[in-house]
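Before I ask anything, here is the structure I am working with.
For this depiction, one protein chain was excluded, whereas all remaining protein chains were kept in their positions.
Up next is chain A:
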């Protein structure tokens, strides 16, 4: 069987400027932050980012890597407004395809099912239709004759997701309460990269959780990366909660200062070490 393990930098080595990139998780929860940080260390730019947005979007926006964002929101959850996303929007730094949360989900389903669109009862009457003039409607072919929004498939070149456990073949297990949409992201993308808290033997999965916790299957995964604390500072329940103190620092520190202190070290290890030092200083 194929061993799909790689490093964060090897994942980024397979990505290119101009790609459409899906990022799993939701808000400031279980975001593949180690992979996002690896992306920030690269020269890759001009991305179309597809996400239920959190600090992944904020970081990439602050670094000027986004050409278009496809999202229903960007939030840090405990801090409702994502400061770098806001700042980027307020200077019109990237194009936005603003969709409703359900429209976004059905766009993922359509892509995963190789359909051009799926009909939804959402979007009609809202300004989502005004700001996305490319959106079309579709009429039910049945007796009701109702008109729905035809959400186009959110097909992606690559998806990045973070899970609690994975094996070397690309099977991924989530142990928290919510799968979010990570399996759909993987299935909706041409290539998918799973980072995980811990790489385990396949036989270990059954000890950690029931079969339905095996969220992502290897046939939809290209590469696997072990990145302990790799969702930091977002939450990765039950392995760890959100690092609220650090998130607050992120939200209140000028971008150049934050980048210089935490993202200029050249590796994920350097980032984790800089975070540890910061926490020690706070005590």
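As a convention for this text, a contact is a pair of C-beta atoms (placed from the backbone, for glycine too) under 8 Å apart; a residue touches a chain by one contact, two chains touch by 3 or more; residues count from 1.
Quick note on the criterion: contacts and distances are computed from a predicted model.
From the set "CoA-transferase", "Phosphoenolpyruvate-protein phosphotransferase", "Putative tricarboxylic transport membrane protein" or "3-methyl-2-oxobutanoate dehydrogenase (2-methylpropanoyl-transferring)", the protein name that UniProt assigns to the chain left out of the figure is "CoA-transferase".
From the set A:74, A:112, A:214 or A:231, the residue in touch with the chain omitted from the display is A:74, counting the whole complex. If you put the hidden chain back, the residue from A:85, A:117 or A:233 that touches it is A:85. Between the chain not shown and the residues A:15, A:49, A:62 or A:120, the one that touches is A:120.
For the chain left out of this panel, the touching residue among A:10, A:101, A:190 or A:204 is A:101. Across the interface with the omitted chain, chain A contributes residues 26, 53, 71-75, 80-81, 85-86, 89-92, 98-103, 105, 120-128, 130-131, 146-148, 176-181.
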